[in-house]
Structures are given as structure tokens and as C-alpha cells.
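Report on the following structure.
Every protein chain but one is kept in place in this view of the complex.
Order as written gives the chain letters A, B and C; numbering starts at 1 within each chain.
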Amino acid sequence: MLERTVQIVSNERSTDAYYRLVVRAPEIAPLIQPGQFAHVRIAPLKDALLRRPFSIFQVQGDTFSILYKTVGKGTEALSRMRPGDELSVIAPLGHGFTVPQPGAETPLLVAGGYGMAAMYLLAQRSPQKGIVFVGGRRRVDILCEAEFQSLGWQVRATTEDGSHGEKGLVTQPLLEEIRNPQSAIRHPKLFACGPTPMLKAVGQIAEEYKVPAELSMDEHMCCGVGVCLTCVIPIKSGDDWEYQRTCSEGPVFDAKDVAWEGVK
Amino acid sequence: MLERTVQIVSNERSTDAYYRLVVRAPEIAPLIQPGQFAHVRIAPLKDALLRRPFSIFQVQGDTFSILYKTVGKGTEALSRMRPGDELSVIAPLGHGFTVPQPGAETPLLVAGGYGMAAMYLLAQRSPQKGIVFVGGRRRVDILCEAEFQSLGWQVRATTEDGSHGEKGLVTQPLLEEIRNPQSAIRHPKLFACGPTPMLKAVGQIAEEYKVPAELSMDEHMCCGVGVCLTCVIPIKSGDDWEYQRTCSEGPVFDAKDVAWEGVK
Amino acid sequence: MNLSVQIGRLVMQNPVTVASGTFGYGVEYAQLLDLNQLGAVTVKGIRLNPVRGNPTPRTAEVTSGMLNAIGLQGPGVDGFIQKYWPFLKSLPVPTIINIWGTTVEEYAEVARRFHALGGVGALELNVSCPNIKEGGAQFGTDCKLLAQVVSACRKATTLPIITKLSPNVVSIAPYAKAAEDAGSDALAVTNSYPAMAIDIETRRPKLANVSGGLTGPCIKPIAIKLVWEAFKAVKIPIIGMGGIQTAADAIEFLMAGATAVAVGTANFYEPQTALQVIAGLREFMQRKGLNEVREITGSFQPGK
Partner (left out) sequence: MNLSVQIGRLVMQNPVTVASGTFGYGVEYAQLLDLNQLGAVTVKGIRLNPVRGNPTPRTAEVTSGMLNAIGLQGPGVDGFIQKYWPFLKSLPVPTIINIWGTTVEEYAEVARRFHALGGVGALELNVSCPNIKEGGAQFGTDCKLLAQVVSACRKATTLPIITKLSPNVVSIAPYAKAAEDAGSDALAVTNSYPAMAIDIETRRPKLANVSGGLTGPCIKPIAIKLVWEAFKAVKIPIIGMGGIQTAADAIEFLMAGATAVAVGTANFYEPQTALQVIAGLREFMQRKGLNEVREITGSFQPGK
């Protein structure tokens, strides 16, 4: 975890409301593990003080990148920044995905929308190649398919409006794959990042089919480093549950530890 | 008085901390009278809400300009704006100088620092040419001498450190001129704009030598249009005084009306 | 789409007025915006006699807001009637007159005078100005005095009475209730918040009056809570204010329980704010399929 002022190398629109931002961060880049995030202060933001958290998408040499969707004032201000402008980032943060051991489980990645961003490093660094199940509302919400394919992964896309890939929810092809007795995959393990309802559905599938699963939880954050207790989610503890911090104990949790009854 | 979003034509450093800003404002430009001001909203200003008042310096075709000194966050943010950027201005505002009638008094202008900015239109539109007494702390505070000279006015500069013109306060050559029995000027009238101590000194000279004088008062402003009652100064009223608004009844007041005992 | 609301007997064509002291006497803004589009014009506080007000500096800019200690400078009842009333009377939109006094009797006398004048839309009792030694907040932070002021004015006039409450109390509910019980037709929530700033270079206060009232977007979350607490305590309508800059801000106040809203500090930097709020409110109603602006009032859902 370092706090650094970094320079923007590029900041370009990818599709629709999605942008890719690359920053030069030589001290941070080598430390990054799959599933970790950066907490970004967007200086031009007027009278809005807090940092914004973004999964780290790719790492290349002394740079790292994020893939973000403009949804509010912070991401919109970010999208107007130019190469050469500076940002303050605290990174890498959080407890990321467990990268599969050589010869161990085959990873099945499940991503919704910008959840894809958290997955790339995992796919890249996993010794086993698997399948990426990616879902979104419309065609434009399906991100970087080609990039996963060029890593040698199979991509199965679903859209709610059927404008790309299969029509439906991302969990449908996932279920088919898991239920498929003919499947080539012997020991699957799920890794998911996306909206909470999707994570919950993945958690249920994992439980029902007794498949291990790691979920990257999306909670509002404030400090990003564990001091403010904003980002808590209910985690089982004995017969009861306790609040744990998404920014510190997470964002990645073991699906079987999440006490869904307490999740909003 | 109009509120308009205007485009910056140019915004260049003049000397030291002084900048000249030209904006295109076709509806506002023709309405401007000497001594009036513009109330400017500087959009990039973070969490500082209020407009900043600036005297209107020059009018040319459908543009007008201001001459400003960077002294705080508003003027600094303004100095970083570029041609093409937009500003919201309310202008022209306030009650300006009385432009001399043809053949009437000879104007003697007295300016300190950015007070010069309020004087140019008066010098330009006065049928009688006179003398501009301009003072400042250092050489860099003496603004646009050449511009007044090219209008055919005599300029007498003073600096406190003697780095340009005579050494001393601007009121010294003014006093010499007024006391000079040989002076070519028969019916002088003083017009002054600058820091309050200077205005007070000019007011005293006017009283002592029974010379008419108009003073443009520098008070902190908020609304700029007369509703908030921030910008008041004490103005004689019968045996007593009352607060009047610099933005509406002023900024230009007749020197003999100011109740100096109440001025901060 | 019906944007009209009622504050006691006062009918406003839409729920947006301006906050007392931030809009002069209306006439000053007549060149910059069409006053006739407002729900009402609310004027600067007036007492019986002319008031000189506080020494300068009277305002200071602070983070996302400002401090003021104007000291209620004003022309007094007669001066107001002579200088400003002919213009205001000629407007089709109603005028809300903000009044104050240093004694209960003075409040009542000012109320009687405006009652006698005829044509006034409503009287807003300022019992919450933090910037004057006598009167003002002294009445607004003592439930008994507050009830006395409201009762005395109630006896003095049949005009709609709006009591403008102080935010500087542990809980606003008893004050809201006291005003309602004493016959107030409505509440205005909230006035500015006692605050202060120091120039660290000179060690002097940024206001000649040392302390002043904090207003602007910085106080909005406090004001929203006060409106909601007052809404739960009373049945009479509330005019909500405190940091409104956008239609979204105004809608937040309406949801918290306000029947109407007032734009204050924002007028100083963006005189079109009230009109922008009205336009934005219309768009919101259209988007949400609402026919009556009243449906928004108190529609906040605090429970699950």
C-alpha cells in the first residue's frame, strides 16, 4: 500500500460510457495482485472530497490501468482528465483473488459490467485457462472479450436484451456448464465480480453445486484502508455474523463466509 | 445589467501578477459606462461560491476587458483559464464616474495599483485631456502608462520604492499640481480609484483645496447587485450618516459625501 | 401538472420563493429575471424603525458557503412602504414580508401595520437571526418567548403567519409545536447557523460582528434533518431552505416534508437559481409521472 501522485498516460473512451485510464506508477505496479484496487483522488472534482475505488485492470511495465464506467460526478470528472494530468492514488489495496496453483482447480470467471476489470490479472496469471462468463444489459456492457480470448480463454457472453451473445443472465451459461456431465472441466472454481444480486446468485450456485467460489464484493467505500468502517458486509462468525471490511478483509471473500441474510 | 455566459478571447499576463482578460460580450459591451464593473463567476473555483467584482478596463467592438491582479484563489483560478473557456458575468454594474462635459472641468485622475483599470474608459471618453497620477509600491504596479499616453494624457508615476517615476506616494505630485499657482489647469476635478487609504487622502486634498472629487470605493462584495448589503460604506445624511451600497449607489461616490469617520 | 401550493391562506403558483435577506426587496433583481415566475417574493427583514445594521466587513466566504452578519439593516416599516411597496404591490406574485422586533409588542405592532396596509401575502416572523443582540434568536431559542411572539402577532393580524425557526436548538420539535399551538399558519426552516471565521494573518475576525450566520450548500444536510424533524412534529406547512442550488436540492427538502422551498445564498452567485429550480421541478414531476407537486411533500421513506 503506497500513496503516490501519478501521471496519466492515456485516458480513452472504450465503448459507450466505459473508459480506460493508464497511469505511470513504477513503485505501485510491481506490487499489484489480481483483485486488488486503487483508491483515486480526482482533483478537479468540486466540493466532493472522497476518493473513488477502482479495480486494477491491467499492469504493464511501470504502468497500471483501470477500466471505468461514468456513473456520477467523480467518474465524469475523471473522464475529462487528459494525459499529463496528475492523480493521487493509494494502491494496491485489499485482499484479492487466490491465484490457482498449477494443476489445481480450473477457474470459471463470472463478471457483470465493470466487474470484468477485476478479472483480467487473474486470467493472465492463472496457470490454468478456463472460461469467462460475462454478462451485461446491452452489447456495450460486454467489455474486453477479445483481450480475454487472446489470453487463450474461452468467453461466453450474455446480454439481457440479447443484443450480443446469448440472451439472459450471466448465471445461465454458468449453470449449464456446471450441470453439464460432459464438461471437460473437472475441478471448477468460481471467481466472480459484479453487481451484488449477481454475486448472490453465484454464491447460491456455489453452495448448491458444492463448488468453491471467491466473490469480489462491491460496497460503497470512504477511506479504502480500513479505518472508517463504511464498507462492511456481514461475514459468518460461529452461529452468528459480524461486519467485516470490504476494503481490508475483502474485496474478495470466500462465498461460503458471506452471511447473505444481512446483505443489502 | 445583464447576466451572460461569455467566452474568453484572451487572458494574458501583463506584468508580474497582473493579467488582462478579454471576453466577447456583444450585448454587454455597448452598455458600459466609465467606472462600472463586472461581477464574474469563475467556474473552476473549488468550493468557493461567490462572484468576484472587477472594474471594466477597456471596451472594443463586442468585447470588453478587465485588468486584474492575482491575490487569492479566485484571481489565481481565473489566471489559469484559457481562450475559449466560459465565464458567467453580470455587467455592467454600479454607478460610474461622471464623464466631464465638453469645456467643463479638467480631469485629474489618481490611481493606485489595479485602480488604473477603472480609469481608462474615463480618460478615453473625456473631452478634456488631463493628467493621470499613478502610484504603486514597485515598478510592476504601475500599469498601462503607455496606453494613457497614447490617448494624449500626461502620466505622472510614483513608486514607494523609487524603482519607477518619482519616489513616494501618488498624492505628492497631485498636491504639487494643485498647489502650483503656475498650473495650466484652471478647473481641476479629481477622479480616484485605489486602496482606501489613498482614497481617503484624495478626499482630504479635495476638501482642503475645495476641488470636486469622485472616488471609486473598494469594498468587499457578495451579490454585486444591491440585495445583500455586504458592500456598504458610511455616507453623510443630515447631521448623521447612513450605510449605502458600493455596488449600487457606488462604486463611485462624491468625495464630500463620504463619512470618513465610519470608514474602516 | 399542478405546481401550486398553499401556505395558510396564501396560494403560491409554485412552491419556490426566495429567502429573506438574499433578494433585497425584489426590485433589485427585476432586470435579471422574471419575478412573475416565482411562487412568492420574500423581502429582507423589517422592524418598526430604520436600522443601520452592523459595521463592515459583514460577509465572508467560507467552504461551500458564507458567513453574514448584516445586522438587519433596513428602512423600517414606513421607509419600506414608501420606497418598495408600490413596486411589490404591482407584481402579480405575492409578497412575504419578513418582520422582527426587539420586544413582543414590537413584533405585534409591525404585524398590525402590515395588516392595515392590505395586499400583503404573508408575514414571516424572524425569531432566529443570530446577528443582533436584542430580538432575533433570543425569541427563537426559548419556547415560551416564541409562543408569546406568535400569539401577539396572531392577535394583531389575520394575514398568514410563517414562523421562521432557529436551527440552534437541541431539538426543533418543541419549537415547531409551540409555534403551531400559538397560531402560526406555517413554519420556515431554517435560518443561518451561528459560526465564525478568523483571518490568521491579522488574528482578527473575518466579520466585524465577530460571529455570524453560516448559509449555503454546506448547511443543507443539517437543514434537511431539521425540516424532517419539524414535519414529524406539526401539521402546518413548512417552507424549507438552507443551501438550495438545484431542483434536486429543492426536491430533497420537499420529500423531507417541506410544502414550499426558498432559495437563499445561491441568488448571490446565480440569480437564475429559483427559476432553474422551478424548471427542474417540472421535469422531475414529468419524469416521475406526478401531477401534483404536493404529492412530493413528506414522501421520504425512512423505513425499509
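Heads up, the rule we're going with is that a contact is a pair of C-beta atoms (placed from the backbone, for glycine too) under 8 Å apart; a residue touches a chain by one contact, two chains touch by 3 or more.
Note that the structure is predicted; figures quoted are calculated from it, not measured.
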Touch with the missing chain holds, among A:90, A:144, A:198 or A:211, for A:90
Considering the complete complex, of C:16, C:62 or C:77, the missing chain is touched by C:62
Out of C:35, C:51 or C:195, the sole contact with the unshown chain comes from C:195
Contacts from chain A to the absent chain lie at residues 1-3, 41, 47-51, 88, 90, 219-220, 222-223, 225-233, 242-243, 248, 262, 264
Per the touch rule stated above, chain C touches the missing chain via residues 62-65, 67, 141, 168-170, 193-198, 200, 202-205, 210-211, 214, 217-222, 224-225, 228, 243, 248, 251-252, 255-256, 284, 299-302
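Note that in this section only the chains that are shown with their structure count from here on.
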Between the Cα centroids of chain A and chain B the separation in whole angstrom comes to 59
In whole angstrom, the CA-centroid distance of chain A from chain C equals 48
Each of the following residues of chain B touches two or more other chains, namely 47
Multi-chain contacts in chain C, i.e. residues touching at least two other chains, fall at 63-64, 217
